[in-house]
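Contents: one structure, followed by commentary.
Yeah, one chain of the complex is gone here, protein chain that is, but the others are all in their spots.
On to subunit A.
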Amino acid sequence: MTGVGAAAGMLPAMPAFSREISIAEALTPVDVKLKKRMADVALNAAKGKGATYTDVRIGRYLRQVVATRENRVDNIANGESYGIGIRVIAAGSWGFAATDKMDDVSIARAAEMAVAIAKGNSKLMTEPVKLAPQKGYGEVSWKTPVEVNGFSVPIAEKVELLLGVNAAAMQAGAKYVNSNMFLVNEQKYFASSEGSYIDQDIHRIWPTFTVTKVDAAGGKFETRNALSAPMGMGYEYMRPKEDQKIKGGPVTLYKNNYDILEDVKEATAHVDEKLKAKPVQPGKYDLVLDPSHLFLTIHESVGHPTELDRVLGYEANYAGTSFLTLDKWESKKFNFGSKEVNIIADRTTPGSLGAIGYDDEGVKAGKWDIIKDGILVNYQTIRDQAHILGLKESQGCCYADSWDSIQFQRMPNVSLAPGNAALSAADMVKNVEKGIYMFGRNSYSIDQQRYNFQFSAQLAYEIKEGKIVGMLKDAAYQANTQEFWNSCVQRCDKNDYRLGGTFSDGKGQPSQVSAVSHGSPTTRFNGVSVINTGRRLG
């Protein structure tokens, strides 16, 4: 599932140990030699107590939030969370312990506690942990290729930009506007008893807003959220570039550079249209889904059911299991979708939230097919599950949201490949007789095995005989995952391909968040059931 943190008014979860720091402190990383020395203390202590495998994560997680409302700043936070998490296998079982006390004695004590917990847990295990082989990489490093480190940009500049966004909306007649910017920098050091010492510097950014207008006399209000995407980029995402815009349709769309001022002006005009929009007539429609909307449908209906830990039952008590059971994969002919449906998992796409050099158990980032020409061909796995699929190595999907969280299987980027034939969204619309063109994420809900879902959009336009004829309100589509993906008939080409994503995908108990992108082109689905969600209160 993806968390409520997506709403512009809400803030993503912060780790428990966060403390406020200065910008200068944020820009000064921990010395890599010191990290290696601390990691060796943990590796040696765990080995001394009988661990057969150990990995150590020294994490410094920086999070900056600038939150504004109309003409004022609601919140500025610049937090750091720093500590060490040690995971071991002893007596065939996992054990984990963490501490924010970074002296040798405390680190060794945490390592010993991890071994003790592993030995304790082994009594309640049914079979010993089996790890896919992984060679040590020695001392290596990886960095998100940012042009401008978001943390180096003065907060005053961000405040000025966001207050400018709010002013633009208010001038255009908005009643209320919230705008926020979230920055994340994960400075992660991974070391294992197999000889890896991996230093990584990972950056993410998410600007967003919500514009609200109220029709007091009619007792109605409407909102429109930003059509930005959270990205694995630096502050360069905030610098608009004309060649990264798609214009000509009812909405201006953005690729790898965002124009927040332009988007908020359009949003404010859209809210007026939403207040006057025609209620949707329930029925079957051909849907043309923009990547700013489709990413979340991919996330929920393809990303989550192909997580192998869900398939196996490890998430049964919270997020749920999956309809994509192993027998369907083993058959090599489970018809997940039409031949148009090619879904690729990766941790390498530049600018994506899932891009890393190595995962949180030291496996190099890769790329693989999940759905090939409509057929289920693979899942998402980590080292202790790879053997179940007969894989000789992990696919590198392990992640923990903090040094004090236990790493487990999390979603890589899961994306719908673009079509090979040249096709723009405008040309796709021309062939639709009775359809709805949807942009931006809104309400989303899916069952615990990922069969039945319901989604709505920020903007829904009616298509009649190849032309966009006006805006619709109260439109949501309901479908069965397999039927929906089998109704996929056409994809736009690579020029239309864009990333969407979420900053706060929730999973696990205690719950952890992760950030993930989903790429797609504008895509057409035929004959999908659309309901009207309008109601009246007495």
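Operating definition for what follows: a contact is a pair of C-beta atoms (placed from the backbone, for glycine too) under 8 Å apart; a residue touches a chain by one contact, two chains touch by 3 or more; residues count from 1.
The working rule: contacts and distances are computed from a predicted model.
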item: Per UniProt record, name of the chain withheld from view ["TldD/PmbA family protein", "Glycolate oxidase iron-sulfur subunit", "Phosphoribosylformylglycinamidine synthase subunit PurS" or "Phosphate transport system permease protein"]; value: "TldD/PmbA family protein"
item: Hidden partner chain, touching residue among A:Asp100, A:Glu266 or A:Asp493; value: A:Asp100
item: Chain not shown: contacting residue from A:Lys33, A:Lys247, A:Lys333 or A:Arg536; value: A:Arg536
item: Of A:Gly120, A:Pro133, A:Gly248 or A:Pro350, the one touching the omitted chain in the full complex; value: A:Gly120
item: For subunit A, the residues touching the chain missing from this view; value: 1, 16-20, 22, 72-73, 76-77, 79, 94, 96-98, 100, 117, 120-121, 124-126, 159, 175-176, 212, 214, 216-221, 223, 312-318, 320-321, 323, 325, 404, 406, 443-452, 454, 456, 474, 476, 478, 480, 509-510, 529, 531, 533-538
